[in-house]
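As you look at this complex, bear in mind that one protein chain is not there, while each of the others sits in place.
Chain IDs A and B follow the sequence of writing; residue 1 opens each chain.
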Amino acid sequence: MKQSFVFSGSGGQGIMSAGITLAQAAIDMGKHATYLPEYGPEQRGGSAKCTVVISDEPIVSPLPRLCDNLIVMNELAYKKFKDDVKDGGVLLVNSCRISDPDRRDGLSVISAPVDDIALEVGNDKAANVILIGILIGATDIVSEEAFKLSLQEKFKNKKPGILEMNLNALAKGIELGRHHRK
Amino acid sequence: MGDKKFMKGNNAIAEAAVRAGCRFFAGYPITPQNEIPEYLSWRLPEVGGAFVQGESEVASINMVYGAAAMGTRALTSSSGPGISLKAEGISYLAAAALPAVIVNISRGGPGLGSIQPAQSDYLQATKALGHGGFHAMVFAPNSAQEAVDLVYNAWDYAERDRNPVFILMDGCLGNIMEEVDLPPMKELNDEDIPGWALTRRNDPERDWQLSLTPIYTEEMLEGLNAMAGEMYKSWETEDVKYEEFMLDDAEYVVVAYGIASRVSKEAILKLREQGYKVGLIRPITLFPFPKKVIHDLDYSKVKGIIDVEMTLPAQMHDDIALQVLERCPIYEYGRSGGCLLDDDGVYEALLDIVSGGENNG
Partner (left out) sequence: MAEYKRSSLIASAPSGYCPGCLHSLATRLISDVLDELGQAQNSLNVISVGCSALNIKYWGGDFLSVAHGRAPAAATGIKRVNPERLVFAYQGDGDLAAIGLAEIMSAANRGENFTVIFANNQTYGMTGGQMAPTTLEGQVTTTTVNGRDPSTTGYPLKMCELISTLKAPAYVARFALNSPKGINQARAGIKKAFQLQMQGKGFTFVELLTNCPTNWHLSPLKTLEYMDTNTIPYFTPGIYKDCEVDAE
């Protein structure tokens, strides 16, 4: 199975981090993955986008035109990339910033208040983990266990509270994603 | 057991260089190659090497020139605009017969261009890396892993030929993260330092002079130019590298290198599923160019060559045409300016060509 993901939003919203952790988790599960970031020239606040391809086979091209899963964190990115998801794909939007996402036929739309959940969890930097949680809940692309291991590895040298906060964010994301499981 | 890591292409190049024995880097910030100097700024001191952030690309390549003259495996990296500035130093490396490795993580051009990826520097890399009519061997990997493998061996070629080696890779491959299997650290000793190097090692009683110069008498320079010509010819028979993909029965042959070859492969796989006989020749060395494989195609079967590049107009076209010799049409497809090739775009363009336009609307 091959699945592609585009994460988009503005710099500082955890877009790149979400892509890398997802790809890393897939690799930890023994799958193949590519992660390709695209930056604007701005260091802060510019547009941020990354493409992740995950597959059981070695990945030939890392540059799909349309993705299976489009994750959008703000209105600007939504307007720019909304047509880049395949028919039958998943559109995951941050409902705190995108009020009325396209509901074209065949698209599974997940509208989640990612910013609000991040505040609930206590850190707006947890948005990326929430996004992955939702994807884990809604699809089987990576396992919860593999991703937890990736998080443990990533935060092993940080203060203990950071890992717990991220695991909490992950749980909330997964719970939300499960409601959208097909 | 290998050393597998999920790494960004730029970081993988940097680590591969260290493991190849590179102990000197000088460079100047430019997107999309910044991870290479950033990585080496902390990594080289760990292994007893030196990192210098130069005041310019011009200075950086000349620092490499100095370090290379000492027999140290030296590296610099940049992107198009910076490679133009390095042209002076690369020419001097060739003139003084010094080995070094230069990496170009290319972006849109000309001029400042865009910071987004593009394959816009093929002509610069293969035809004119600097003044004076010299060539460097040009390697064009199409994955982080292949970049590691080619960089790992690059100094072996550079030292064998006493000539710079060039790695051409676009910003996509520089910034992509993929799994790479890292080779072991090459342990180089004093005995591995070439005899011509300007070090004083092992011979305090030495009574001969060591010197390296890019300046020669007319006769010497002519002789060296002629020798270089012979060397380039030998590369064509000894060192040319390319990959063939589904070529045996191909009626249409895509020629693409680097990132374009991967997107093309994806499109070819899809076209094959539909019964179209499409294959691929992927140059891995852009100089020496894989002339023979293109020249020797069976043109009674091949109906067209398709040059796919992430730049406009296609820059490899003339090198291909010199081998095709009008025995079939040469088509081109590309994106440019930092707009990326994508699977569907290449697929549609190829389909349009191989179906003889019957898919047009």
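Please note the rule applied: a residue touches a chain if its C-beta (ideal position, glycine included) is under 8 Å from a C-beta of that chain, and two chains touch if they have at least 3 such contacts.
None of these values were measured; they are calculated from a predicted model.
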| item | value |
| --- | --- |
| Omitted chain - touching chains that are shown | B |
| Selected residue (touches chain absent from view) among B:A14, B:I30, B:I83 or B:A96 | B:A96 |
| Candidates B:M70, B:L129 or B:L351 - the one touching the absent chain | B:M70 |
| Contact partner of the left-out chain, one of B:S60, B:S78, B:Q119 or B:Q323 | B:S60 |
| Absent-chain interface as seen on subunit B, which is shown | 23-24, 26, 49-50, 52, 54-56, 58-60, 62-70, 72, 74, 88-89, 92, 96, 198-200, 204, 206, 209-215 |
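Please note the rule applied: only the chains that are shown with their structure count from here on.
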| item | value |
| --- | --- |
| Interface residues, subunit B side, partner subunit A - complex | 6, 31, 115-116, 172, 175-179, 259, 262-263, 265-266, 269, 340-345 |
| For the subunit A and subunit B complex, residues of the former touching the latter | 20, 23-24, 27, 32-39, 41, 59-66 |
